[in-house]
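With one protein chain held back, the other chains of the complex are shown just where they sit.
And then chain A:
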Amino acid sequence: MPTISVDKQDLYEYLGRSYTTQEFDELCFDFGIELDEDTTEDCTAGERPQLKIEVPANRYDMLCFEGIAQALNVFLGRQLPPTYKLSKPTTKLTIHKSVEEVRPYAAAAILRNIKFDQRTYDSFIALQDKLHTNLCRNRTLVAIGTHDLDTIQGPFTYEALKPQDVKFAPLNQTQVMDGPGLMEFYEKDKHLSKYLHIIRESPVYPVVLDSNRTVCSMPPIINSNHSKITKDTTNVFIDVTGTDRTKTEIVVQIMVAMFSAHCAEKFEIEPVEIISEHNGQSRLCPSVTPRKAHAEISYINSCLALDLSGADIAKLLKKMELEAEVSTSDSKLLEVSIPITRSDILHQCDIMEDAAIGFGFNNIKKTKPKSESLVASALPVNKIADICRVASAQAGYSEIMALTLCSHDENFKFLRVKDDETKAVKLENPKTFEYQVVRTTLLPGLLKTIKENRKHSLPIKVFECGDIVLKNDATERRAINQRNWAAIIAGKTSGFEYVQGLLGKLMQTLRANWIEFPKENTGRGYWIEEDSENPTFFPGRGAKIYFRAGPDAKEQVIGSLGVLHPEVMKSFEIPYAASSVEINVEAFL
C-alpha cells in the first residue's frame, strides 16, 4: 500500500483543527487509512513535521496532500465534494496512427491560472511520482508529462518517430540529443534507467510535439527542457500517454481533479480536443462528468444488517464523496454519482462498502451467522499425516518443518540423483539459488536440518510429514502435491535397523504388518526388497518398500529406505553416518 507524506500543519489547518497523534490515528482508522508515522519528534529546527499516511492501493485520489485533505474534510462533514467543470477548449492534440505500435493512447488537459507555492508544487511533482509507481505500473501502462504551456504552442500532435529523428534537450539538460543518444545518456541514471526498456527496442519512439514541432516530451522517459515547468508556471499543459486506455483516462482525471483546486477558477479545467487520426474521431478530454451508477437500497441494508431509508444511506455516502439520491423512476434504487476521483468504484458492492465506512464498521450490530446443521470434517490426507506424525513422535523422533523450496543441487546432485526433467517443478524467477525447485523428496530438508543441528546429542532422530510436488501433465494445474513421510537417524553408526524398525512401527500403526513371504502370504502388509538402483543409498544397503492393501490389491512400491551414501553426507556437510526412510502416505488413504 502506498505511503503518502503530508504536511501536518497544512493538513490540520485544512481540517480546521489540530489533532493529537492519537486523535488523528483514530480518524484515520475510522476512514480506513493508516497513520504510519508522525515525524514531529524527529524534526530538526526549521523542518516541517510530516504525517506519513498509508492509503488503500485503489484510492488513486489519495496519493497526494490535496486528495487526502479533501477526502477527510468531506468525511468530517466540513465540505461538500467539489463539482468539477470544464471551460472552453483552446487547443487540440492529434494522435497519429504511428503511435499504435508503441504507445497507442493519449489524453491531455490544461490547468489555467494555477498558483503554486513551494509545497503545492512539491505535491504536484510527488503525485506524478506516486501515480507512476502505482497505477501506472512504473510508467509501463501510463506516463505523465507536465509543461509550462506558455513556452509551447498548440495544437499538439502525439506521434511516433524513428529514434534518430527524435531530437531535443531533455529536462534540466542544455544539450540536444537524439533518441539513441538519450537512451545512452540515461543508461546510468539511477532514476530513469529503469524505464528505458519500455520503448528502447521499439522501431519508433513516441513524442508529444507542439505546432512548431518542438518536442514537449518523449513518453514514458522524459520531458523536454524547453517546456520545463517551475513553481512560477501559471498555465500547465498535461500530457498523458499509455498502453492502457482506461488507466490513461483515470490518470488525467486524477491530475486535474487534485490540482484544479489551486486554479484561479477553482475546480475548472480547460479540456483539450483529442483527435484520433486512425478513426477520425474527436473528443474532449478529460471528462469530468460523474458516472451514474445504481445501488439497491435493499442490498446495502441486507449486507450491512441495517434498515436505513434511501435518504439515510445517501447521507452516509455523502461522507465518502458520493452524491446519491433515491431514483425517481424506482424507489428501491439509489442513483449514485461517482465523481472522477473515485475510479475505485466498480460495482454496487463498492458503494455498499462506502456506506459501511460512513456508518462505521465498529457501529455495525454484531450478529451470529445461522449455523444450519454444519458437520465439520478433516481432510483425509491430513488425518493420515497426523497418524504418522504422532506415531513418529511417540517413537522418539522429532518433527521438523522444512521449506518446500530448495536448490536444484539439494534435490538432485547432492542425493546423487540425475534430473530426468519429468518430476520437479522449476521456478522461473527466484531471488536466490536456495529456491530453484519444489522438492520431490523430503530428504533435503531433513538433511539440512541435521547439518544445522550437528552439535545436538547423537543420534539425531528427525522426521517430517509434508508435501512434495510432482509434475503431472494430465491435470489442469500440470502438477500435483503428494504427502510423504520421511525420517532420518544420524550418528556414529548408520542405524539402518532403527529406521527399519521405525518403518515397522509406523506400518503397524497403519494396520500393515510385515510379510516375510510375500508370494505365499497374499494379505495386507508390507515388505522390503533390496534395490541396487537407488543412487542415494550405499551400494547393497538400499531397499524398496512394498505395500499391499489387501488380498485383492496389487502390491505397490510406496517408498525406500537405506543407508545414505557417504557422498550424500559429504554434500550436505554432515560428519555422521545416517539412514533414511521415506514413503508416500497417500497409499493409506
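In this text, a residue touches a chain if its C-beta (ideal position, glycine included) is under 8 Å from a C-beta of that chain, and two chains touch if they have at least 3 such contacts; residues count from 1.
The definition used in the following text is that contacts and distances are computed from a predicted model.
Asker: The complex has one chain missing from view, so what does its UniProt entry call it, picking from "Sec1-like protein", "NADH-ubiquinone oxidoreductase chain 6", "N-acetyltransferase domain-containing protein" or "Phenylalanine--tRNA ligase alpha subunit"?
Answerer: The UniProt record for the chain left out of view names it "Phenylalanine--tRNA ligase alpha subunit".
Asker: For the chain that's not shown, point to the residue among A:Glu41, A:Glu421 or A:Glu520 touching it.
Answerer: A:Glu421
Asker: For the chain not shown, which residue from A:Ala57, A:Leu80, A:Ile125 or A:Ala264 touches it across the whole complex?
Answerer: Considering all chains, including the one not shown, the answer is A:Ala57.
Asker: Using the definition of touch stated at the top, determine which of A:Asp473, A:Glu533 or A:Asp552 touches the missing chain.
Answerer: A:Asp473
Asker: Any idea which of A:Lys8, A:His147, A:His262 or A:Arg483 touches the chain not displayed?
Answerer: A:Arg483
Asker: Given the full complex, what residues of chain A touch the hidden partner chain?
Answerer: 1, 29, 31-32, 34, 56-59, 134, 137, 141, 244-247, 291, 302-305, 344, 346-350, 352-353, 356-357, 361-362, 364-372, 374-379, 381-382, 389-390, 392-405, 421, 424-432, 435, 438, 445, 448-449, 451-453, 456, 460-463, 467, 469, 471, 473, 475-481, 483
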